[in-house]
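Partial view: only certain chains, each at its native spot in the assembly.
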Amino acid sequence: MRTGRDAFHLAIPARDLDEAAHFYWRQLGCPVARRYEDRITLDFFGDQVVCHLAPETPVTEPRLYPRHFGITFRERADFDNLLRLVEIRKVPVFQAARLRFEGTVEEHTTLVLRDPTDNLLEFKHYRDPRMMY
Amino acid sequence: MRTGRDAFHLAIPARDLDEAAHFYWRQLGCPVARRYEDRITLDFFGDQVVCHLAPETPVTEPRLYPRHFGITFRERADFDNLLRLVEIRKVPVFQAARLRFEGTVEEHTTLVLRDPTDNLLEFKHYRDPRMMY
Amino acid sequence: MRTGRDAFHLAIPARDLDEAAHFYWRQLGCPVARRYEDRITLDFFGDQVVCHLAPETPVTEPRLYPRHFGITFRERADFDNLLRLVEIRKVPVFQAARLRFEGTVEEHTTLVLRDPTDNLLEFKHYRDPRMMY
Amino acid sequence: MRTGRDAFHLAIPARDLDEAAHFYWRQLGCPVARRYEDRITLDFFGDQVVCHLAPETPVTEPRLYPRHFGITFRERADFDNLLRLVEIRKVPVFQAARLRFEGTVEEHTTLVLRDPTDNLLEFKHYRDPRMMY
């Protein structure tokens, strides 16, 4: 059972910490918990994402599989608020919001963003919340 | 604020789904929510981890930075229970449990595991829970 | 008072564990917590159901009384999501969704499913949630 | 995820409703929500158990498998309180409290009671609460 007391934490590469801060903090609105010379820790929708400085990260065309991360919202309003933020602040979109697996139990809306280091972020909302896992 | 209603989700590569199932389900004890031909979705300590079949994932010596993931426990007992599970079930350890940043506010205990595809999992417990972010 | 910390657990017979896994996991969408040679443990809507291998369970026409189990949902939307799942995935229905005790305080909607061992599962939603007990 | 809003419900046979009321209400301390001619509904540790009048239920030596039910407590103190109640009120015990699977991750304390219709009730407490499912 997910609780409000533990936190998921994810460490990802960032070619440039200022760019990462711009994307996650200024654009996505994630509070910056700590900043060191080699990393930034973020309150990412209640969990922790750490951007580690990795300037040598190769520049390649990002692919959604097998590696991406994000939040599955329980409430549709939270997904819609994020969508509005993305449009207003012109956050880089990798794949526009769309319905997936329509007509099945797994039906969900999905939106994929792209950070400056080409990490992909997927945000989802399932019609049936039991499918969140 | 992290709530019990949303879920973090993380997609990672798995060279072999049976191996992944063995590690995450049989050893770590994460319930298997769904299994498809090309992926397994897991209830990973209340969040979602998806192992995508990626047999071509190169075999390299894993490094902790810049990419790893895990759970930061609010209660020490939860960390200790995981440690006991790792010992009893002989889950592959990349870095044994140790104290880090001792004597600072960021002081925490950390344990790093290694899954069959060489993804690294870090579990943490902070002395001061405000440092979880 | 029911809390989110304890769990109800129910052990039931299964003539065949693969059939049981198909019904509870693939169809009903209950994550599989553990699987042993002689049983499967399931996260059944947040509680625990264990299917024990009992191949000798006699085949008889199931009756709703005196033995059945299920979930009483607090929110109608959760009942409706289950109903949609049952229709899409063609889960075996013993008694279609219907209103019961209409016009009384105990009025509720009920749906009865049938697992491969002929255990009956009743899902309910009461108009007045005080009648859940 | 188990929540405090839904309820598990279980229907079981009772050869005699007065005997059932004595066991579940007077001895185990479960509040009686409703009583009809043919059944009693109980608030069983926050979930619902319904005893249906079934006088023809055959009298056989009860077996723990494949059919029993109960509560898995998250806190040891709740298990101990139940144990104390069982001793003071002399509730019929089928299997005394004992440790099971000692030294494994699944280690837990278990106590099995026997109701007047020979339904078996198992109460458990796991050392590692992740094993509750």
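Per-chain numbering from 1; labels A, B, C and D assigned in written order.
The working rule: a residue touches a chain if its C-beta (ideal position, glycine included) is under 8 Å from a C-beta of that chain, and two chains touch if they have at least 3 such contacts.
On a predicted model such as this, the values are computed, not experimentally measured, just so you know.
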Overall copies of the shared sequence [whole complex; 4 in view]: 8
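Here, only the chains that are shown with their structure count from here on.
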Reference chain A; chain at largest CA-centroid distance: D
Rotation in the CA alignment of chain B with chain D, degrees, nearest 5: 90
Distance between the centres, which are taken as Cα means, of chain B and chain A, whole angstrom: 18
Separation of mean Cα positions, chain D and chain A [Å, integer]: 44
Residue numbers of chain D (touch at least two other chains): 1-2, 133
Touching residues (chain side chain D, partner chain C) in the complex: 1-14, 31, 33-34, 41-43, 45-48, 52-54, 57, 65-75, 78, 122, 124, 132-133
Chain C partner contacts - residues on chain B that touch it in the complex: 25, 29, 31-34, 43
List of chain D residues in touch with chain B within their complex: 1, 103-105, 127-131, 133
